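One structure, as structure tokens, below. Some questions next.
All protein chains of the complex are present and in place, except for one that has been dropped.
Going by the order they are written in, the chains are A, B, C and D; count residues from 1 in each one.
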Amino acid sequence: MAEALLRVENLVTTFNTAEGKLSAVRGVSFSLQKGETLCIVGESGCGKSITSLSIMGLLPSNGEISSGAIYFEGTDLTKLSKEELRRIRGNKISMIFQEPMTALNPVFTIGYQIREPLMLHQKLSKREAHERGIELLKQVGIPFPEKRMKQYPHELSGGMRQRVMIAMALACRPSLLIADEPTTALDVTIQAQILDLINELKEKLNMGVIMITHDMGVVAEMADRVMVMYAGEKVEEGDVASIFANPRHPYTKGLLKSVPNVDDEQYELEPIPGTLPNLNEKLEGCRFHPRCPFATEKCRAQSPPEFKVKEGHYVRCWLEKGVDIDEPAAAATS
Amino acid sequence: MSQPQQPLLKLEGVKKYYPIKGGILQRVQGYVKAVENVSLEVFEGESIGIVGESGCGKSTLGRTILGLEKATDGKIFFKNQEISNLPEKKRKTFKKEMQMIFQDPYASLDPRQRIGAALEEVFVIHTKMTKAEREERVLQLLKEVGLKEEHYDRYPHEFSGGQRQRIGIARAIALNPSLVICDEAVSALDVSVQAQIIKLLKDIQEKHRLTYLFISHDLGVVRHFCNRVLVMYLGSTVELAPSHELYANPLHPYTKALLSAIPRPKPGVKKERIRLEGDLPNPANPPKGCPFHTRCPIATERCKQERPEWKEVAPNHYVACHEVQ
Amino acid sequence: MAGLIVRRFFQLILLLIGISFLVFTSMYIAPGDPAAIIAGPTATKSDIDAIREDLGLNDPFLVQYVRYISGVLHGDLGYSYQTKQPVWEAIMTRFPNTLNLAIASIMVAVIIGVVAGIISAIRQNSWLDVSSTVFALAGISIPNFWLGTVLILIFAVNLQILPVGGLDHPFYTVEGMKQLILPAITLGTGSAAMIARMSRSSMLEVIRADFIRTARAKGLKERTVIWVHALRNAMIPVITVIGLNFGFLLGGTIITEQVFAINGVGRLMVQAIAARDFPMVQGSVLLVATLFVLVNLIVDIIYVFIDPRISYD
Amino acid sequence: GCGGKSASNSGGSSSQGKGNAAQELTYATTSDVVGLSPILTNDSVSAAVINQIYETLFVRDPKTMEIVPHLAESYETPDDKTWVIKLKKGIKFHDGTDFNAEAVKYTFDKLRDPKTAAPRASLLEPVESVEVKDDYTVVIKTKYPYGPMLAALCHTNAAIVSPTADQKQDLMKQPVGTGPFKFVEWVPGDHITLEKNEQYWQGAPKLNKVTIKVVPEVTTAISMLQTGDVQFIDNVPAEQLSRLQSMKNVDLIKKEGTPVYYLGFNMKKAPMNELAFRQAVSYAINKEEYVKQLKGLGIQSNSVIGPKVFGYNEASENVAYSYDPEKAKQLIKENGYKGVKVKMLVANTANYMKMAEVVQAQLKEAGINAEIESMEWGTFLDAVKQGKYDLTFLGWANSTADGSELLYPNFHSDNVGTSNRIFYSNPAFDKLVEESRTNIDPEVRKQKLKEANEFLLKDAAVVVMNHGVVTAAVDKSVKGLEIDPTGQWSLYHVYRE
């Protein structure tokens, strides 16, 4: 097997807070091939963004990677010097941040911010960069890009800012794109356009894409593989078809049930009861067990290992070992 | 819903223009017409979804209704009183009844205030609750939106995107207002939490006859949540209809394009979607005639010249298009 | 923006009338008789009376003020009580010196201050930070007199590489620059200290913002991230302080002017106050006020360019 | 500094110069001149410059303090109210006009004219009229016999100006006199440049160019002296002596001077108007210790009229109440002054503050609580005038070096509220002073002054702190400088080598 584009091994990311050390990401491993799209889904606050920030080496000041390795094209990013990492960032790996409002520098024009990576990594002249910038903005569906280049972030709507972020991330045609909820603020027509653009680039550049999203429709449309996270851990991973057709983890199942269906108005949403455990909550066993309708004694006592469902489909759940999960074995505790 | 009752909120030809400045002297060089001539009646207890292209003025409309931006023109009535030119002092009572969930939850939280204090502040402003009562209420709120007591003492930057959004929701519903403008209130939430929150919002609505203006891009959520849906394009309203009707029988070509572009959670199944071609118009200099004509697949010569009227084509189904009879 | 400038201009006129009245009143209320001071210790009553009459000091307060202000409105700042020189002329012989000195010192201050401030912000709590703090504190706690004298002693008297004082060559000549170095450093350190502390603190606020993370994600050099992306966002309080210090320097700084024998506005004003030379005090105060309004206007305009969210309409 | 370093390349002919030193001199003064007209100014800095440009009819010989004719040739007093003064001939003002009786009359009349509002018009207050007898003879008539007449005519304010120039231009800015140096340029606040008057009636001076530079800070001026930017400073403060002495290129000139500094009592207020209190204070103050603080820049003498002033008599020294803490304590106890609080008003210049601090401590020792209140000069003058003080410190430069001109303005009841700042008013004393003024016989005057002086001392009206020492520090290359006990100097004989 060829060297993966990105291989994350046992990533643990912790925060120093007033309440002590908290792990937001607890031993996550996955890999990504060139030209592949991996979608990460999971409950809000489960550590998706922190995982991607760890890859970028841009954790908040109180966060650190306390163990694990991140191999990008064979080199361990956690071992690189700041300068080496910088050269990779924005050039080979780029990221679209979740909060487009605060992620843009309020005092520089859109044009300035979009020209920067082009001039830096691609050594374009200011004029060339400007042209490229306009083109990029056009690609992400921003009307009148010439005008927008001269405007400041606060003068743009939320969706426009998000598209500017996307344009910036795509500017240098990276080999790995991490997109953290890239289309939340976009209407569906623009969203479709952006997703097409990402796919097109993926094809053209053989780019790897990690996409964090809550929109199962987007997942279905984009993903080659899907990784489901829960409370800082990976709970299930598989190709997109089997995840949708044959979800194994109770959490994944719950997730799919909560998707509102556009085509059927009578469809009842079925939220998963309960909430995500706290980062500092000491939980024995499976971290999902307090909300799991099928939790057994074993689930409460022991953390499940990764079981293989079939090639490329893994799940961390004791139920995988013999118990049929369609029959509730224990009363749900919420 | 559509009984001849008095509307809770009524907009009459509301406009909001932003000046564009440039040059050394920062002279005004033109205007961005963010909201152009919007008229709308909102009745108590209903939820109106507002959808539309990003940048079409949804957030601006919301902010203008709340009085955070001064409307350039037009009138806004709330409970039959005109509020668009009310002096700041007299607004306070209405503010209690109108709340907004901001599109960017992070930026709308004071970075130096703990979440607990931020939520309590709402009660400090509008009620005479004691500290203990407030705290109890806040803890309850946190729980309702799926956060925990531990979060009470945290600062905004210590939350994930979705958690922040829930804080925004908690803050908006805290006072049991009569109107809540939800600006992409659930977009950063994962579907399971989204489902919880939507349930919560619905429950409150039933209990208190709450009215929602629900700005969203997620047409699935809108369909589930809203009675009526308003479609906007480039600052103007293009279609308004009860949701089942809109989803079943969209009339405006833009609405059609929008609905066709919804991604379905079914991998492998690719639905044919209407691609919009043509130039995106400039809001500072919107095209003559129908704002959508530059991209409209069925545009005629008339669309280029004449602005279509806002007309009721079926009961409660309004649309602004020459081609729709 | 044009509106802002026009508005400021009208405000300035009101301010000038207001401040001239205030200064006039204060001089009137404050003890001290210009005639007695001019006459000197040996003067007799008749000497003093003749001078009072001559200066028009026996007229009622309002008459004096109206006479003065109508002169000012006609562009006549009056004549010095003491030297009989036209006030405008007296001020204008001093002002270029003060201006040169102010510009030189603010340059020193900004360069040292901003650099030190930023270094200590990005290396927070390192030895660099601590030493820059100590430097800043020394800068603000050392009286100018002391610093100036010590600098003279070292560089002019012992090393003989710079002149002791004076400011009589144009600033663009080598001689002129040499003359400016020591006073500019003396004056600059105080401002540098304030600027350094301000830059540090506002830099610390900005450096953790999301958009800095974005800038890093773009792979920008740390230098660019700090000096371009962070700095501009941190500039508002720093620019304020720079503007304030510059305004302050433009008002003349008596101690430094004294120590370096620089013929500046500060000394003129202090001497004029000591001599109760009303027209001269008025003239210099009006000048300082005008300059200050001007500097602040510029600062306010710079605000808009630094932070596009700020507007004055 | 103002081209100080370039002093060596004056291309001009240094005709009288010894060796090849450039005959240029820079003098540093702490404050700028007010103006350059002898009529319209009355401050020591202006006087110093004016003295180089203008001349008076009479001068005091700096060594003997004798008054000798200068622009005047001779004088006679036909009666004790008439002064007939013969003028030297052939003297020209810098503008080329003749110095003559007309000029003298013009100058004096202008000075006396109330419309001129001359600050020192009082100098010629006793003058009734000034008449031109012929081109070179003036007749001055006084209202009453005026003893210090010649002393007054020596005063800078009585220097003769060119009438033509005065009518044509502003002498404050463009002075024209008969002196050894001509005015070239004045940059207010910065410097004044003078050049030699080739046509000077006693022969051209040796210096080609004189620069009077304003250096407000003494320490800076001394640094400039050290680097050679400046060659001459005067009024050296005691604190700087040791630094100056350590400088190899500098000569220090010291000379007993005419100024007097004293502690004054507010005679309008109790207990200051009680002799016992004043005596107690006098006994309590250890003047010797204070003078020691001046490091040689002050002379201890109890006499109000100092040793260098006309009217001094050594015998008077012992009349004063000198330091005796026991007697002080005893007086305080006897009269119940123990712990009495007095306000000591002090002008905020270094020397007065020093007096105040030392005296305050000494009085405290004796049991009198003096509270210092320092004030800026203008405020001080006002406060003193209004009598808002108990004790204060005052000084008198004695620039005429005549005792009458000290006692009359400072202590005569005529001047209460102006120059008599201690409100001293005593008919017996007034009479003595008047007699000293209205007699033109020097011997009689001396006697009267002695009596008046002793009267003051016995009455303990003031406590004399010290008499001044005039000082200058000059570069070693500067020769021929002589300072007058009044603090004035002339650069006429000065040259550099």
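As a convention for this text, a residue touches a chain if its C-beta (ideal position, glycine included) is under 8 Å from a C-beta of that chain, and two chains touch if they have at least 3 such contacts.
Convention: contacts and distances are computed from a predicted model.
Asks: Which name from "Cytochrome c oxidase subunit 2", "Lauroyl acyltransferase", "Putative ABC transporter permease protein" or "ABC-type branched-chain amino acid transport systems, ATPase component" does UniProt give the chain that's left off?
Replies: "Putative ABC transporter permease protein"
Asks: Quick one: say which of B:S47, B:S84 or B:Q99 touches the chain that got left out.
Replies: B:Q99
Asks: Looking at C:S46, C:Q64, C:T93 or C:S201, which makes contact with the chain not pictured?
Replies: Going through C:S46, C:Q64, C:T93 or C:S201 one by one, C:S201 is the residue touching the chain not shown.
Asks: Just name the one of B:P111, B:G268 or B:P297 that touches the chain not displayed here.
Replies: Touching the chain that is not displayed is residue B:P111.
Asks: Per the definition of touch given earlier, which of A:I88, A:M101, A:L118 or A:C172 contacts the omitted chain?
Replies: Within the whole complex, the residue contacting the unshown chain is A:M101.
Asks: Given that one chain is not shown, which residue among D:Q23, D:T56, D:T156 or D:Q240 touches it?
Replies: Of the listed residues, the one touching the omitted chain is D:Q240.
Asks: Which positions on subunit C touch the chain that was left off?
Replies: Counting only subunit C, the missing chain is touched by 7-8, 11-12, 14-15, 18-19, 22-23, 26-27, 29-32, 124-125, 130, 133-134, 136-138, 140-143, 145-146, 149-150, 193-194, 197-198, 200-202, 204-205, 208, 236-237, 239-241, 243-244, 247-248, 251, 269-270, 273, 281, 284-285, 288-289, 292-293, 296, 299, 303, 307, 309-310, 312.
Asks: Write the list of subunit D residues that the hidden chain touches.
Replies: Where subunit D meets the chain not shown: residues 219, 237, 239-240, 242-243, 289, 292-293, 348, 350, 353, 356-358, 360-361, 364, 371-376, 379.
Asks: Please output the residues of subunit B touching the missing chain, sorted low to high.
Replies: On the side of subunit B, residues 63, 66, 68, 88, 91-92, 95-96, 99-100, 102, 104, 107-114, 116-117, 120-122, 124-126, 131-132, 134-136, 138-140, 143, 149, 152-153, 155, 157-158, 171 touch the unshown chain.
The working rule: only the chains that are shown with their structure count from here on.
Asks: By that same contact rule, can you tell me which chains touch subunit A and subunit D alike?
Replies: C
Asks: Which whole number of Å gives the spacing of the CA centres of subunit B and subunit D?
Replies: Once rounded, the distance between the two centres reads 88 Å.
Asks: What is the distance, in whole Å, between the centres of subunit B and subunit C, each centre taken as the mean of its C-alpha atoms?
Replies: Centres of subunit B and subunit C (C-alpha means) sit 52 Å apart.
Asks: Going by the contact rule already set, what residues in subunit B reach two or more other chains?
Replies: Touching at least two other chains: 106.
Asks: Two or more other chains in contact with one residue: find those residues in subunit D.
Replies: Counting only residues that touch two or more other chains, subunit D contributes none.
Asks: So in the complex, which bits of subunit D are touching subunit C?
Replies: Residue positions touching the partner: 1-5, 31-32, 34-35, 40, 42-43, 114-122, 125, 170, 172-173, 187-191, 213-217, 219-221, 223-224, 226-227, 229, 376-379, 381-383, 385, 395-397, 409, 415, 417-419.
Asks: Okay, in this complex, where on subunit C does subunit A touch?
Replies: 208-211, 213-222, 224, 229, 232-233, 306-309
Asks: Would you tell me which residues of subunit C are touching subunit D in their complex?
Replies: The contact residues of subunit C facing subunit D are 30-34, 36-48, 50-51, 53-55, 82-85, 90, 93-94, 145, 149, 152-153, 156-157, 160, 163-166, 168, 257-261, 263, 267-268, 271, 274-276.
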